[in-house]
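Before anything else, here's the structure in question.
Yeah, one chain of the complex is gone here, protein chain that is, but the others are all in their spots.
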Amino acid sequence: MSDNPDDKAPAPTLFWRDPRKRGWLVQAFVLAAVVGLFAFIFDNTLHNLEKRGISTGFGFLQNEAGFGILQTLIDYDETHTFGRTFLVGLLNTLLVSAIGIVIATVLGLVIGVARLSGNWIISRLAGVYIEIFRNIPLLLQILFWYFAMLPLLPHPRQSLAFWESVFLNKRGLYLPGPVTESGFGWVLAALAVAILGVLLLWRWARRRQDGTGRTFPVFWTSAAMLVGLPLLAFGLAGMPLSWDYPALKGFNFRGGITVIPELVALALALAIYTAAYIAEIVRSGIQSVSHGQTEAAYALGLKPGTTLRLVIIPQAMRVIIPQLTSQYLNLTKNSSLAPAIGYPDLVAVFAGTTLNQTGQAVEIIGITMGVYLTISLTISAFMNWYNRRVALVER
Amino acid sequence: MARLSRQQYAPGDHPDWEPPASSVGVLGWLRANLFSSWFNSALTFLGLYIIYLVVVPLLDWAILRADWSGDSREACSSGGACWVFVRIRFEQFMYGLYPSSEYWRINLVAGLMVATMAWLTVPRIPYKRYGVVFALFFFPVITAQLIGGGNFGLSEVETTRWGGLTLTLILAAAGIVAAFPLGILLALGRRSQMPIVRAFSVAYIELWRGVPLITVLFMSSVMLPLFLPEGVNFDKLLRALIGITLFQAAYIAEVVRGGLQAIPQGQYEAADALGLSYWKKMGLVILPQALKMVIPGIVNTFNELFKDTTLVLIIGLLDLLAIIQAALEDPKWLGYSIEGYLFAATVFWIFCFGMSRYSLAIERRLHTGHRR
Partner (left out) sequence: MLKRILAMGSLLAISTLPVTHAGATLDAVKAKGYLQCGVTTGLAGFSAADEKGRWTGLDVDTCRAVAAAVFGDADKVRFTPLTAKERFTALQSGEIDLLSRNTTWTLTRDTNLGLNFTGVNYYDGQGFMVSKDLGVSSARELDGAAICIQAGTTTELNLADYFRTHGMSYTPVTYDKSDETVKGFAAGRCDVLTSDQSQLYALRIKLDDPESAIVLPEVVSKEPLGPVVRNGDEDWFKIVRWSLFAMLNAEELGVSSVNVEQMRETSKDPGIQRLLGLSGIKGQGLELSDDWAYNIVKQVGNYGEMFERNVGMGSPLKISRGLNALWTDGGVQYAPPIR
């Protein structure tokens, strides 16, 4: 601008040359674009809904559902509302996810450790397991387990019976259901007292070890308390529990607890698939702990078991937990494949049947996505908290 | 031990003995890896037993007793696997409902894809940069023209006839190609100094990563038409692709962000010191390094997407799995689900396993080059 910058005041910078002002301009532009896009979508949607005479709002949640659901963890029948179908579906999603997570963790842990085994065959077998199940689409695995397993089970009239009280057939696994009688509250109360006692015991034992260095057999005393107290209460209250045995009535078994094959197939497929990932996570977690740590522990005279428990695993956990959490999250999201085999999860019941009944796609898909989003945001919030807690404090 | 006690050697005179036979060769390997302790031996036998339990019946059923030739279910009488079913339907599994006189177009695209892939993945072939440009911009257009037709004297083939492995590959490839630029923008947005841009990027990424793909597909198939102005509508396949792209971009953004974070601060500062503008800094200095680093991550994302494309069967598109399922319903071929599913599993497995091996190889190659 000027020939000699020394004797003149610098020309005022053009405002788009100023990074800060330009930054604001860009942001204003982005904001406008996003708001504009949303307004555009919103406007179109309203217009389209009105034009097509699709009702809007959440009033439908109060309406009677009028259809049956295969598995309900809470009281439900046709006369309940669509809002109730949402709860039923959500609980079913949580149930299959929880079962899947437990099995996947155990299986993944075993296979991850097997992968590191010194035994060549075991390690290779674990490797083959991982490579096979990780590289086949989950949906395919779910369909396979369900439609390949069903024909192998017997018809209800030829059920496999165990001890005359547990039955297995194509319709599910029938177990005796506990029926609580009056006085069972005492057992629950005793259990609560035991849990409280155990927590107090842990604190006390830790403090004593910090103060005096003496250890206390916490594990065995806790176990004794957790089992013993409720048992004692159970005996004293006069065993207030009876069993409801399943029995063949008409076409099917009635009574007791039914574990439906859809639940088993879905949980199993989810667990087998996710376990392959967890095994890899466990392996890399354990391998991430430097060998020097093991050697140092041995040099201090710790036994291999103690080394694993006190030195390796706590450090490996730092690597394992965040990845593990995200696998749990994936498993929960993947449980949405349930409609493929008719397991009544949130997507099948709410985003399926309820959507078909009401036609209110926007609200229902919105709620469904919101649920998954809430679950995953909650878990990632927990993960961030955990990461901060266990992060290495480096100097 | 016994030997030592009997014979004494002066220091330095000890002869070089062969190691004991039990610690070298096959025997030594067996002992070290399979029978080092009673527990280990037990595990070995357990492992062998598992292999015996699984592999022998499987081999017997799938290969030894299987039927391969023939053209009807009467040919399958041996009690083994009936691969005749797969063989008869093979073309449909590969090409979907595409008119058979036009198969050459798909074959041509497949050949082009293999060539492009080789260009991009084989380290020895030069001009990678042009390869990327070709793959991202020209290849999709050529593919759409060839498979969709309608121009250059090619007859039009509507998307409802696309299917099978072709559709699976189209979905996965188009998903990744379209999601890539959006993913990079989002990753840059998430690392941006501008709070509004950052907030939107974070919100976008977390939103899409937090929901299952199936709800996204439902959204694109049922809700997307409601979002558009009246009269504007997309093809069903295109709608699914839009959903997949929006979803996939969030995952790519996170992978790319990992790469951006791994670039040392010095690189940013050096670029700033040279007076490069933001886009020049990113385009010429940061992204080339970051993207190279995240190739394995992107391949893994692609791998996941490839498996996830099977979900489109729930919204009624005929990908490989869906078309196999449809074929299983043919009354002429009832009862061969296991063969069908195994075939699908094998095809998917070959692709996914190949990709994961490739990603591992790249990772090793980059490992030596980058970490000091």
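In order of appearance the chains are A and B, and numbering begins at 1 in each one.
In the analysis below, a contact is a pair of C-beta atoms (placed from the backbone, for glycine too) under 8 Å apart; a residue touches a chain by one contact, two chains touch by 3 or more.
Note that the structure is a prediction, hence the values are computed from the model and not measured.
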Chains in view touching the one left out: A, B
Candidates B:Pro225, B:Gly259 or B:Pro296 - the one touching the absent chain: B:Pro225
Chain not shown: contacting residue from A:Pro137, A:Pro246, A:Pro261 or A:Gly285: A:Pro261
Selected residue (touches chain absent from view) among A:Val26, A:Ile41 or A:Leu70: A:Leu70
Chain not shown: contacting residue from B:Gly25, B:Gly79, B:Pro99 or B:Pro181: B:Pro99
Absent-chain contact - pick from A:Gly211, A:Gly250, A:Gly292 or A:Gly305: A:Gly250
Absent chain, residues of subunit A that touch it: 33, 48, 51-55, 66-70, 78, 147, 150-151, 153, 155, 170-171, 249-252, 254, 261-262, 339-342, 344, 348, 352-353, 355-357, 359, 361
Residue numbers in subunit B that touch the chain omitted from display: 89, 92, 96-100, 158, 160-161, 218, 221-222, 225-226, 228-236, 314-316, 318, 325-326, 328-329, 331, 334-335, 337
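Convention: only the chains that are shown with their structure count from here on.
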Subunit B residues within the subunit A interface of the complex: 33-34, 36, 40, 43-44, 46-48, 50-51, 193-197, 200, 206-207, 209-212, 214-215, 218-219, 222-223, 225-230, 303, 307-308, 310-311, 313-314, 321, 325, 337-338, 341, 344-345, 348-349, 352-353, 356
List of subunit A residues in touch with subunit B within their complex: 23, 26-27, 30-31, 34, 41, 44-45, 47-49, 51, 117-122, 125, 131-132, 134-140, 143-144, 147-148, 333-334, 336-337, 339-340, 347, 351, 355, 361-362, 365, 368-369, 372-373, 375-377, 380
